[in-house]
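All protein chains of the complex are present and in place, except for one that has been dropped.
Chain naming follows the written order as A, B, C, D, E, F, G, H and I, and within any one chain the residues start at number 1.
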Amino acid sequence: MADASVLETFQSPQRLPYVIEHVAEEFTSLCPMTGHPDFGRIILRYCPDETCVELKSLKLYYQSYRDEGIFYEAVTNRIRDDLVALMSPRWLQVITEWRGRGGIHSRIIAEHGEVPQQWAPG
Amino acid sequence: MADASVLETFQSPQRLPYVIEHVAEEFTSLCPMTGHPDFGRIILRYCPDETCVELKSLKLYYQSYRDEGIFYEAVTNRIRDDLVALMSPRWLQVITEWRGRGGIHSRIIAEHGEVPQQWAPG
Amino acid sequence: MADASVLETFQSPQRLPYVIEHVAEEFTSLCPMTGHPDFGRIILRYCPDETCVELKSLKLYYQSYRDEGIFYEAVTNRIRDDLVALMSPRWLQVITEWRGRGGIHSRIIAEHGEVPQQWAPG
Amino acid sequence: MADASVLETFQSPQRLPYVIEHVAEEFTSLCPMTGHPDFGRIILRYCPDETCVELKSLKLYYQSYRDEGIFYEAVTNRIRDDLVALMSPRWLQVITEWRGRGGIHSRIIAEHGEVPQQWAPG
Amino acid sequence: MADASVLETFQSPQRLPYVIEHVAEEFTSLCPMTGHPDFGRIILRYCPDETCVELKSLKLYYQSYRDEGIFYEAVTNRIRDDLVALMSPRWLQVITEWRGRGGIHSRIIAEHGEVPQQWAPG
Amino acid sequence: MADASVLETFQSPQRLPYVIEHVAEEFTSLCPMTGHPDFGRIILRYCPDETCVELKSLKLYYQSYRDEGIFYEAVTNRIRDDLVALMSPRWLQVITEWRGRGGIHSRIIAEHGEVPQQWAPG
Amino acid sequence: MADASVLETFQSPQRLPYVIEHVAEEFTSLCPMTGHPDFGRIILRYCPDETCVELKSLKLYYQSYRDEGIFYEAVTNRIRDDLVALMSPRWLQVITEWRGRGGIHSRIIAEHGEVPQQWAPG
Amino acid sequence: MADASVLETFQSPQRLPYVIEHVAEEFTSLCPMTGHPDFGRIILRYCPDETCVELKSLKLYYQSYRDEGIFYEAVTNRIRDDLVALMSPRWLQVITEWRGRGGIHSRIIAEHGEVPQQWAPG
Amino acid sequence: MADASVLETFQSPQRLPYVIEHVAEEFTSLCPMTGHPDFGRIILRYCPDETCVELKSLKLYYQSYRDEGIFYEAVTNRIRDDLVALMSPRWLQVITEWRGRGGIHSRIIAEHGEVPQQWAPG
Partner (left out) sequence: MADASVLETFQSPQRLPYVIEHVAEEFTSLCPMTGHPDFGRIILRYCPDETCVELKSLKLYYQSYRDEGIFYEAVTNRIRDDLVALMSPRWLQVITEWRGRGGIHSRIIAEHGEVPQQWAPG
């Protein structure tokens, strides 16, 4: 099951604001209604404060959703909450993009703090 | 005929503002002048308040236009009105993109509430 | 219902072999199992003998599948059969490309006569 | 010759502001210096007030430039003027994109009223 | 675990040779060395003899690899073997495309019978 | 009206076989049924014998179709015939690609002599 | 050598502000250090005041750099200065894009007046 | 090892503000954890004050990271610091784009001074 | 230095002929003339006999070229020779694609055995 305890951080090499983006192309969870797998892509962007999320632990965290039955909207908000709790970033943005079902594909965007306008997914 | 009564909602998992986008690639209705089919793509974006539109019901709602003779401009405004009545979202945007006739293809954009500038179709 | 009687022909302007291709981007029929609409694209290629299919009648013929419940494989073979019966072409190829359901999209290819290798969809 | 009298309107189905875009891929006129044909693409965007331009009449209007010798800059401004006179829209934007001559291709943008920044061609 | 017993067939609507292609964009299995998930795309092409694989059962069959630890080469050959045993097609081709690890992405191609040269993945 | 007398040739600089391709992006003629303009792209490929078509004269020849009402199939065969008569090439291929009407776009291919298989438009 | 005296203007057909863009795909000059040719693309955008630059003279002006040894930064600023002196436009933007040397490709942007934010090359 | 002493400058040809962008497609360093090579692309944008970085020296500076074990975040901030110290530009932006490991690819953005909003990587 | 001793094999899971392709996007070696780094992409295709090259060992083998001064043509032939000696495949093809220097980019293709025509890089 999805498990935020696998997440690790490291000390940011710079106290001035800068931006980090990690794009995970291979996310999968299960539809809680039908049990069928959902496939998606997760874009994480944030401005670190004191710590950064360690990349390999982020990958393991995403993999922990593999057997979880969870809606698009809930996944997105949970990832946002877990990463905000982990790092207390200056701002953070999570975009999930889903391959779709029945001819409709979807994106969900959740944010924390003042995300600069330039990062709008538009 | 187009039927908003098939639309269903579920409780949003999060009270903070976030954004949901559903892109339907396979929309078809009829031209009210000629009876010939029109084909298009519908982009729906909104920031939920208390409820979200359920995805399968949205698909059935779009399918209910299959035998309806209706202009581009009217389809777009009707979808906007039906979804605003259903969910009372903080803001909502409907973009219809049409494959075109006679060498001209078209887009119509209708909005409700204060759509952030980043979502401009541009 | 699908209706081959709307198809019309005109006299080919040339008795030497040449090739005609018509690509219809906007085909829709119904899934015979679920009643949900299928959306696809139809590529027709042929080498005429004495007659060619008239373009507007071809469009009407494709539109006549709009309310028909029919499998991918059957649509493709029926279009092949109807057009071969209409024109007796030297060779003919029908390729249907379907947008897909549940993460799988499909193509079906049916041919008549000796289609030159260059036209392989590959 | 270019003829604005072919343009027709219909009543907008909605009094709230919304946006209409028509993209004509197949525009041709003549270069007034050399008589050679120019080929282009015309993007029209506007926010209707009471009326909308009827799509078929717009197509005929564009076709009426086929034998007209006229510069890029003049075509663009004339289309803007004719459509503003026809519809009195809240705002309107005309972008012409030309395939080019001698290795230089061009765009001309003319506007009326307060075009929202999101529609900048950029 | 991967389970060929979920596969079902239906009677082909046509005895003349034709070609069927199903492209599954969302395949996932596990690396037998590391346990990490692999993600890929599976292209199936075949010329049916008497029966065709039913599309929904094919989807369930692919989903049954979700928890299986198996190498790229073995998945590809096993899918080929299972589908040949199911349908006895005139010819059949399975192409698996893998998103890759460590900067290397891979394809594996397995075939049965005389696959026409045009279908070479090349 | 279409006028082959504007075509000019020059002496080929080489007696060994080689291949020349000219792609005209901006062709327009008229539909003989409706009078509406058709827009297309013409690909000419040939292996010269003693002479080559001069490029500027080819452009003027194509422009001479601007006011001609003529079907897709007839344009293609006429260009083939005119250029074969002009140059007596070892082989020649004319491909016309049309932007389409009513959701169907078309290509017509006419050839002279033994066109090597590699030039198949496929 | 680069020669602004070849530039010519014509009277703008419109006194209201509008925007003109000319994209030259085929620019070449020489590297002043090595003598090797540089190849680039030049995007010119401006809002005319009373006059516009004539397109053929612009082409000749760009061609006059063919034998000039000049740095990227200097070319860009010189084109800006020459065109501002010629036309006194309301605003003007010159973007040069260079194919690059040794794995690095470059763009230089020079502007005059208040270029609206929408025209940012971004 | 990474060596800022190879960097050289030249006098900017223009005191008015303008923008310079250099995109290096071929950057490689080493992962400090595993020793495996990382591959990336570096976008540098700045508005010069009195001096510009010389292009060949920039290439050598980037090459000096080839044997350095260093994290994505640290590379990006170090390049920013070295170039700001070298040129004292009005503003400067460094974007590093990394091909990724284990299905996740990353971008890091570091800036100095007031970077105009138009240059947001978005 | 390039070191074939890191290569490992595993037993092929299938004795019937099939095809394996590994595409390495991130190859780098040094130019033996200038010492500057070269960057490329390596496509390996083969039909195994008894053994297959193990993917991680292939990655390490490619990495062992990082500090080697070697020409494009020699790299390509050496990889071919090393892999043929390792696996004795039924056939094998190595394609190296190089990002280029001074405006020229290159590909080198070396083969072993009877590579089916379909695999031509063309």
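For the reader, a short list of remarks on this structure follows.
Just so we're on the same page, contacts are C-beta pairs under 8 Å (C-beta built on N, C-alpha and C of every residue); 3 or more make two chains touch, one makes a residue touch a chain.
Quantities reported herein were computed from a predicted structural model and do not represent experimental measurements.
For the chain missing from the display, the contacting residue among F:C52, F:I70 or F:L92 is F:C52, taking the whole complex into account. In the full complex, the hidden chain is touched by chain F at residues 12-14, 16, 18-26, 52, 55-56, 58-59, 116-120, 122. Although one chain is not shown, part of chain I still touches it, namely residues 71, 73-74, 76-77, 100-111, 117, 120-122. In the full complex, the hidden chain is touched by chain D at residues 36, 39, 99, 101-103.
Everything below uses one rule, namely that only the chains that are shown with their structure count from here on.
Per-chain Cα centroids separate chain B from chain H by 43 Å. Residues of chain F found to touch two or more other chains are 36, 39, 99, 101-103.
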